[in-house]
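Presented below is the structure to which this report refers.
The complex appears here without one of its protein chains, the remainder shown in place.
Then we have subunit A:
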Amino acid sequence: MADIRQNDIESRSAPRDEDGSASVSRLAWVSSGLGLLLFLGSVGVLGYEGVTRGSGPPVITAVVEAVVPAGPRWLAHIQVTNDGGKTGAKVQVEGQLMAGDEALETATAEFDYVPAGSEQKGGLFFDRDPRAHTLRLRVLGYVEP
(Lines give C-alpha, C1' and ligand atoms only; values in the text may rest on other atoms or scores of the structure.)
Protein backbone atom coordinates (compact mmCIF):
# COMPACT_ATOMS: atom_id res chain seq x y z
CA MET A 1 0.00 0.00 0.00
CA ALA A 2 2.82 2.39 0.85
CA ASP A 3 4.13 1.76 -2.62
CA ILE A 4 0.89 2.90 -4.19
CA ARG A 5 0.82 6.06 -2.13
CA GLN A 6 4.37 6.84 -3.06
CA ASN A 7 3.50 6.29 -6.67
CA ASP A 8 0.44 8.46 -6.32
CA ILE A 9 2.38 11.35 -4.85
CA GLU A 10 4.98 11.05 -7.54
CA SER A 11 2.47 11.01 -10.33
CA ARG A 12 0.58 13.94 -8.83
CA SER A 13 3.60 16.12 -9.42
CA ALA A 14 4.00 14.72 -12.90
CA PRO A 15 2.67 16.81 -15.79
CA ARG A 16 -0.87 15.98 -16.91
CA ASP A 17 -1.94 15.41 -20.46
CA GLU A 18 -5.27 15.35 -22.27
CA ASP A 19 -5.75 11.66 -21.51
CA GLY A 20 -6.76 12.45 -17.92
CA SER A 21 -5.15 13.05 -14.59
CA ALA A 22 -2.04 11.11 -13.71
CA SER A 23 -3.14 10.31 -10.17
CA VAL A 24 -5.59 7.60 -9.25
CA SER A 25 -9.03 9.15 -9.02
CA ARG A 26 -10.58 9.90 -5.64
CA LEU A 27 -13.47 7.55 -6.35
CA ALA A 28 -11.01 4.68 -6.90
CA TRP A 29 -9.38 5.41 -3.56
CA VAL A 30 -12.74 5.57 -1.79
CA SER A 31 -14.08 2.35 -3.30
CA SER A 32 -10.86 0.36 -2.79
CA GLY A 33 -10.46 1.74 0.74
CA LEU A 34 -14.03 0.71 1.49
CA GLY A 35 -13.29 -2.71 0.01
CA LEU A 36 -10.22 -3.12 2.23
CA LEU A 37 -12.25 -2.05 5.26
CA LEU A 38 -15.08 -4.50 4.51
CA PHE A 39 -12.60 -7.27 3.70
CA LEU A 40 -10.57 -6.89 6.89
CA GLY A 41 -13.73 -6.22 8.88
CA SER A 42 -15.53 -9.40 7.83
CA VAL A 43 -12.43 -11.58 8.18
CA GLY A 44 -11.82 -9.99 11.58
CA VAL A 45 -15.38 -10.49 12.85
CA LEU A 46 -15.46 -14.08 11.60
CA GLY A 47 -12.03 -14.85 13.06
CA TYR A 48 -12.95 -13.29 16.40
CA GLU A 49 -16.23 -15.20 16.41
CA GLY A 50 -14.36 -18.41 15.61
CA VAL A 51 -11.95 -17.88 18.50
CA THR A 52 -14.49 -16.82 21.11
CA ARG A 53 -17.38 -19.08 20.20
CA GLY A 54 -16.90 -22.45 21.83
CA SER A 55 -17.15 -25.67 19.89
CA GLY A 56 -19.47 -27.30 22.40
CA PRO A 57 -22.95 -28.62 21.63
CA PRO A 58 -26.01 -26.38 21.34
CA VAL A 59 -27.42 -25.35 24.72
CA ILE A 60 -30.99 -24.33 23.96
CA THR A 61 -33.48 -22.96 26.45
CA ALA A 62 -37.06 -21.78 25.95
CA VAL A 63 -39.06 -19.15 27.86
CA VAL A 64 -42.61 -17.82 27.58
CA GLU A 65 -42.63 -14.17 26.61
CA ALA A 66 -46.33 -13.38 26.71
CA VAL A 67 -49.76 -15.02 26.55
CA VAL A 68 -52.44 -13.39 24.40
CA PRO A 69 -55.91 -14.42 23.18
CA ALA A 70 -55.86 -15.68 19.58
CA GLY A 71 -59.40 -16.00 18.27
CA PRO A 72 -61.21 -18.56 20.37
CA ARG A 73 -57.88 -19.96 21.64
CA TRP A 74 -54.79 -18.75 23.43
CA LEU A 75 -51.34 -18.06 22.07
CA ALA A 76 -48.17 -18.29 24.14
CA HIS A 77 -45.30 -16.39 22.54
CA ILE A 78 -42.06 -18.26 23.19
CA GLN A 79 -38.43 -17.42 22.66
CA VAL A 80 -35.62 -19.97 22.37
CA THR A 81 -32.01 -19.03 23.05
CA ASN A 82 -28.91 -20.98 22.09
CA ASP A 83 -25.98 -20.29 24.46
CA GLY A 84 -23.95 -23.22 23.16
CA GLY A 85 -21.18 -23.31 20.61
CA LYS A 86 -22.96 -24.94 17.70
CA THR A 87 -26.14 -24.33 15.77
CA GLY A 88 -29.10 -26.63 16.35
CA ALA A 89 -31.39 -27.53 13.44
CA LYS A 90 -35.00 -28.78 13.67
CA VAL A 91 -35.23 -27.78 17.31
CA GLN A 92 -38.46 -29.11 18.80
CA VAL A 93 -40.12 -27.30 21.68
CA GLU A 94 -43.03 -28.77 23.61
CA GLY A 95 -45.36 -26.84 25.90
CA GLN A 96 -47.65 -28.61 28.38
CA LEU A 97 -50.42 -27.13 30.48
CA MET A 98 -50.10 -28.90 33.81
CA ALA A 99 -52.71 -29.52 36.48
CA GLY A 100 -50.63 -31.04 39.22
CA ASP A 101 -48.76 -33.94 37.64
CA GLU A 102 -51.26 -34.34 34.82
CA ALA A 103 -50.83 -32.74 31.39
CA LEU A 104 -54.10 -31.18 30.25
CA GLU A 105 -52.89 -30.08 26.86
CA THR A 106 -49.73 -30.34 24.76
CA ALA A 107 -48.56 -28.10 21.92
CA THR A 108 -45.32 -28.29 19.94
CA ALA A 109 -43.34 -26.03 17.65
CA GLU A 110 -40.26 -26.74 15.55
CA PHE A 111 -37.55 -24.19 14.76
CA ASP A 112 -35.62 -24.81 11.51
CA TYR A 113 -32.47 -23.33 12.98
CA VAL A 114 -31.37 -21.85 16.27
CA PRO A 115 -27.90 -20.44 15.46
CA ALA A 116 -25.27 -20.36 18.19
CA GLY A 117 -25.54 -17.17 20.21
CA SER A 118 -28.89 -16.12 18.82
CA GLU A 119 -32.58 -16.02 19.70
CA GLN A 120 -35.55 -17.23 17.71
CA LYS A 121 -39.24 -16.58 18.34
CA GLY A 122 -42.29 -18.76 17.94
CA GLY A 123 -45.68 -19.52 19.44
CA LEU A 124 -47.78 -22.31 20.93
CA PHE A 125 -51.59 -22.49 20.71
CA PHE A 126 -53.76 -23.78 23.56
CA ASP A 127 -57.51 -24.27 24.05
CA ARG A 128 -57.29 -23.28 27.71
CA ASP A 129 -55.84 -20.08 29.11
CA PRO A 130 -52.21 -20.89 29.93
CA ARG A 131 -52.23 -18.18 32.59
CA ALA A 132 -54.67 -20.21 34.65
CA HIS A 133 -52.37 -23.24 34.69
CA THR A 134 -48.70 -24.06 34.91
CA LEU A 135 -47.11 -23.95 31.46
CA ARG A 136 -44.15 -26.31 31.25
CA LEU A 137 -41.79 -25.70 28.32
CA ARG A 138 -39.31 -28.31 27.24
CA VAL A 139 -36.75 -28.28 24.41
CA LEU A 140 -37.00 -31.85 23.14
CA GLY A 141 -34.10 -32.17 20.73
CA TYR A 142 -32.20 -31.00 17.69
CA VAL A 143 -30.20 -32.36 14.77
CA GLU A 144 -26.85 -31.09 13.53
CA PRO A 145 -27.27 -29.00 10.40
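Basically, a contact is a pair of C-beta atoms (placed from the backbone, for glycine too) under 8 Å apart; a residue touches a chain by one contact, two chains touch by 3 or more; residues count from 1.
Convention: contacts and distances are computed from a predicted model.
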Which one, "Putrescine/spermidine ABC transporter permease", "Integral membrane protein TIGR02587", "3-oxoacyl-[acyl-carrier-protein] synthase 3" or "Gas vesicle protein A", is the UniProt name for the chain you do not see?
"Integral membrane protein TIGR02587"
Given A:34, A:66 or A:132, the residue that touches the chain left out of view is A:34
If you put the missing chain back, which residues of subunit A would it touch?
3-4, 7, 10-11, 14, 17, 19-29, 31-36, 38-39, 41-43, 45-47, 49-50, 53, 86-87, 89, 113, 115-118, 145
